[in-house]
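Right, I'll just put the structure down here and ask away after.
Removed from the display is one protein chain of the complex; every other protein chain stays in position.
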Amino acid sequence: MNNMWILNMGFVALLICTGLYCLLTMKNMVKLLIGVEIIAKGITLALIASGYARDNMLVAQSLAITVIVVDVAVIATALAIIISINRHTKSLDVRKLTKLKG
Amino acid sequence: MHLFLMIGLVAFSIMAVLSRDLLRSAINLAVASIFLAIIFFRMNAVYAGVFEVSVVAGLITVLFITAIALTRGDQEVVENKRHLLIFPLFFLILVIIDILVMKNLLGKIPAMVSSETGTFGEVLWKQRTFDLIGQIGVIFAGVLAVLALFRQGEKNHHGGKE
Partner (left out) sequence: MIFLFIIVPLVLAALMPLLGKISKRFLPDLLANATMLFLLVFSVISAKPLIANGGVIQQAFWFGAPINIRLLLDGFSLFMLFTISLVSFAVTLYSIDYMEQYGAKANYYALLLLMIAGMNGLVLTSDLFNIYLFLEVAAVASYALVAFGQGHDELEASFKYLMLSAVASAFILLSIAIIFGLTGGLGFGAVASGLKTLNIKYVVGFCSGLFLMGFGLKTALVPFHTWLPDAHPSAPAPISAMLSGVLIKVSGVYAMMRIFLNVFGLTPALTTVLTVLGMASIFVGALAALGQKDIKRMLAYSSISQVGYVILGLGIGTPLGIIGGLFHLFNHALFKSLLFLNAGAVEQSTGTRSLDQMGGLAKRMPLTAATSAIGSLSIAGVPPLNGFWSKLLIIIALVQAKMHVLAFLAVLGSVITLWYYLVLQHNAFFGKLNDTWKSVKEAPFWMSAATVMLALLCIIIGLVFPMIIHSWLQPAADVLSSGVAVTLNFIGF
């Protein structure tokens, strides 16, 4: 049971690092958000796997659902910001976001 | 079987990161979500699975596609071409580290069984009631945030010193 948890956590680590890689190297704002979304997936998986390992499935599920709800709120806000930025710059490139420096 | 599903999940996530087209990225992400949902079903997390399919694969994908459609037609973003080279290298190192760490940890974590009774609804309502309030708060915040960002009119703004 617990080796299963460690195996799952290994995959969680892979997902999170993929997401972080995306955040660190990509230049498209929507792509960055996809990275955030991948990290969120990894974390939902971590929660469910933890609940599975501890035989605490119901609590884990309610946590996972809360995380999903939070995620929707964050993604919606972020997309609203991206669309607004797009109205100003007509671009999705983060390299265009260089007005604030120093 | 579990392993294949996991590998599928990671593979589709990677494709979502690496594919050039944003729309394809969003769809890859949705497929990864469905994989995750199947994993949840197999782990007896039915409610989480249903949520994952309906909200993440459904709602969030719709949000992404709407946003992509609204921002389309402008200049394309030029990504670094070398991702296809760098990423596999990065990923390989990651997998090796991951396997080594996991091997070290195997069997180290003691088992601990906690028994629980009741149905899902009862747990959500009776044990994690505070979460519901937090969820309400987050939903409000999201809605109000979108309203605030898209508000029109009566805006005699001073900030943008272009």
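Before moving on, here are some points about what is shown:
As written, the chains take the letters A and B, and residue 1 is the first residue of each chain.
Here is the rule we go by: a residue touches a chain if its C-beta (ideal position, glycine included) is under 8 Å from a C-beta of that chain, and two chains touch if they have at least 3 such contacts.
Only a predicted model underlies this, so the values are computations on that prediction, with no experimental measurement involved.
By the touch rule set out above, subunit B reaches the unshown chain at residues 105, 108-110, 112, 114, 125-131, 133-138, 140-142, 144-145, 147-149, 151, 153-162.
By the touch criterion stated above, the residues of subunit A touching the omitted chain are 5, 9, 12, 16, 19-20, 23, 29, 32, 36, 39-40, 42-43, 46-47, 49-51, 53-54, 56, 59-60, 63, 66-67, 70, 73-74, 77-78, 81-82, 84-85, 88-89, 97, 99-100, 102.
Methods note: only the chains that are shown with their structure count from here on.
Spacing of subunit A relative to subunit B, judged by their CA centroids, is 5 angstrom.
Of all the residues in subunit A, the ones that touch subunit B in their complex are 1-3, 5-11, 13-15, 17-19, 21-22, 25-28, 30-31, 33-35, 37-38, 41, 44-45, 48-49, 51-52, 54-66, 68-77, 79-84, 86, 88, 90-93. Here subunit B touches subunit A in the complex through residues 6, 9-10, 13-14, 16-17, 22, 25-26, 29, 32-33, 36, 39-40, 43-48, 51-52, 55-56, 59-60, 63-64, 66-68, 70-71, 74-75, 77-80, 83, 86-87, 90-91, 94-95, 98-99, 101-102, 105-107, 109-116, 118-120, 123-124, 127-128, 131, 134-135, 138-139, 141-142, 145-146, 149-150, 160, going by the rule given at the top.
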